[in-house]
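Here the structure is laid out as structure tokens; the discussion comes afterwards.
One protein chain omitted, others in place.
Right, chain A next:
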């Protein structure tokens, strides 16, 4: 079992009750309070402890005689190699991220061990069976990419609250508390580059001897006042949009308020809560309340003050964390002030936290149902009952009377670069792009490899590992900085590169094709990989885009951000089922089910496609 979280707790319990005798469970996480509403093997007293270990101990209480081995570790650790995976009859995933799912998929393919994959969000869930050569692998179909937003929407023309959150979290928070050297679009405006970048950096730097309250007001006035004025000066932008309203600290804070603010802090200075939370120090309790503009401004100043007075050492290294109360407060306040400026409705801290943290909606019942379905499939896998394998959807609204809808698994995608040996092709400017670009943008970002080796024929161009001698490390480091055509074994049009990940035991060939020009807007990487299933993106095409952080979705099927008005269009590739006999009804229903889950379309009782029949209905249809 990989994962001892929402699905994992339910799964371990159901496996144990069903008579499984030897279970290994891996999870790198520790227990948090917000897990306790559904991860029923954990108690308040376990907060901070290893999920895998506590889950094991809890299950052994009602099934003392079975063998459960727990690992408090990352499944991507090199210890969990192909040999490790080969010791199991079946691998069951209860994971919460795409990266780990892809990684386990590859190890299962390499070890030739069947994988039962699962995911849930809210009332939706899905279970699939991946058996090498028999059914599609996890990567045969494109997965919804984390939602991204065009840069200028974030920096200049926000129209939704989420845009303000992304701005507050990824731009302002990072600028003030994070890595100063990171590229940051905070001051980019759609029109020009009038302000020189040097000036920009200075604005956010706290001057020596500058009072933190002065500093706070200066930042406030700059980002909510001055920057908005600047943006307004570009008339073109506002022709068809509502003009934002600049907000200055003097407008929102009377002197009296500012003073009161200060004195409240002094009174509560001994209270622990006031050190970590601006809400606590300002006496605001309910995270469901929507604060006024003035309250948001007070929170903004207070969080800034608390960061600088109590957490000064962390400044420069902070990244946003949804479990960091002060960070959530800062982002909520900043997003709300920006929202007020742009006439966007304000939101509570509770809501803002959910959006900023990409928090997955999770309930115990769906996880319990999905865990039950996983065990049913796992038992079929152990019996090698291949004909009975099903992919099952757990739906919120019944489709053809069904809340649990099984469909036959899809057969492997013949052009899947992971489970078939189909080569990929890459168009790239071999005279401009460096090996480093290829490693970062293709090998790591797109192919999801952790420990890559890159070869041209038998010549090694690059590898990583602990056992390399210094010469080789220096050699590879030098190669990284070289453009492809100038490598020791030059990479030019027609070259075939072999890229391999030793841990995943996954290899693929990439045919290189030289191309001079790339469209900066449409091909920002400066290279184009094909034969690789591009995750569909629910986005207008724009120059660059910013994602709302990493997706932590529990589910591979539904977009993390299930906003009803935004629908990601997924080009459902034509698929065939295991059986060679075409049964379009079932395929249609299955495709439709996929689409329903991806698009969250509400079922409308049309009864044209029936998935009907008795227990052996599938068989009968196949024979007809």
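Heads up, the rule we're going with is that a contact is a pair of C-beta atoms (placed from the backbone, for glycine too) under 8 Å apart; a residue touches a chain by one contact, two chains touch by 3 or more; residues count from 1.
Going forward, contacts and distances are computed from a predicted model.
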| item | value |
| --- | --- |
| Among "Ubiquinone biosynthesis protein", "Ubiquitin-like 1-activating enzyme E1A", "Eukaryotic mitochondrial regulator protein-domain-containing protein" or "Cytochrome c oxidase assembly factor 6", UniProt-listed name of the chain not shown | "Ubiquitin-like 1-activating enzyme E1A" |
| Which of A:360, A:381, A:447 or A:512 contacts the chain that the document leaves out | A:360 |
| Full-complex contact with the absent chain, from A:1, A:100 or A:405 | A:405 |
| From A:304, A:371, A:461 or A:510, residue that would touch the chain that is not displayed | A:371 |
| Residues of chain A (touch criterion as defined above) contacting the omitted chain | 10, 13-14, 16-18, 33-34, 36-38, 40, 43-44, 59, 61-64, 122-123, 285-288, 350, 354, 359-369, 371-373, 375-376, 379, 390, 392, 394, 396-398, 401-406, 564, 602, 612, 614-615, 617 |
